[in-house]
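The complex is shown incomplete by one protein chain, all other protein chains being positioned as in the whole.
Coming up: subunit A.
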Amino acid sequence: MDHRPQAWGRPRDDVYGAYDHSYLQQSGPKTATQSPVVTGTSVVAIKFKEGVVIAADNLASYGSLARFTDVKRLRTFLGTSVVGFGGDVSDMQWLDRHLKELAIDEAYDQEPTAESAEAAAKEGLNAANLYKYLQKLMYKRRNDFDPLWNQILIAGLDEDDKPFLASVDLRGTSFTSPSLATGFGAMLAQPIMRLHAATEEDAAKLTREQAVEVVKECMKVLYYRDARSLDRYSIAVVTKEGIDLKEDEQLEKQSWAFAERIKGYGTQTV
């Protein structure tokens, strides 16, 4: 009988062989937050003349299971910017609370010299400021080996009221572009959007209606080809006038005729 405390409750070495203590390792890095659990898929966004259109579907997946189908992945900030979240949903919730707290703190010292509430909000953080903040936050968390498992798009206006669109991911990588998409959308939606707005100049020629149409088309293509997506989605248009956010949109005019021609999957025997 082995009376040492280390052996208590363990299978007897003389019966089962030496116990593998590597399972019991107490030290070492924390890994709990280093993989996502409940996830959202693509976010797509494109600039146009007066603003930005951004969309994401309303699904939160648990692995391949379509677990939550009424999830709001577009969040507004100070009534002037929209943040679209891909990746881990609980990290998105944390970020949403964090940003809300930031927005409340901002309102403490708001100097309402402006004539209207909207103008007053403009004096606060704009989308470009928010982007810089989120970039620093995400990069800090990655360096702490405790990343927020998200890809984020920030849509809004910059300090000159020009359309602003930028991306930050879980590594702190950040960039701006006339059109942006996260996740599967980076492969499937980005080429479509580049057909319409390859450069800033092209984007500045797009009308609001055209931009909305392009984004809707992207959402449809993503629903066709991304198995972790949904036909219900949220879409927001950010302009100087404010945010027009719709959170329960339905994909229109779907056509699955192409599916018949796809061979080589499932139970088909060609």
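Convention: contacts are C-beta pairs under 8 Å (C-beta built on N, C-alpha and C of every residue); 3 or more make two chains touch, one makes a residue touch a chain; residues count from 1.
Throughout what follows, contacts and distances are computed from a predicted model.
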* To do: Look at the options "Proteasome subunit alpha type", "Fanconi anemia group F protein", "Nuclear pore complex protein Nup85" or "NADH-ubiquinone oxidoreductase chain 6" and return the one that UniProt uses as the protein name of the missing chain.
  => "Proteasome subunit alpha type"
* Residue in contact with the excluded chain [from A:89, A:170 or A:193] -> A:89
* Asked: Which one, A:49, A:72 or A:208, makes contact with the chain that was left out?
  -> A:72
* Asked: Footprint of the hidden chain on subunit A, which residues?
  -> 60, 68, 70-72, 89, 92-94, 96-97, 100-101, 103-104, 107-108, 110, 112-113, 115-117, 120
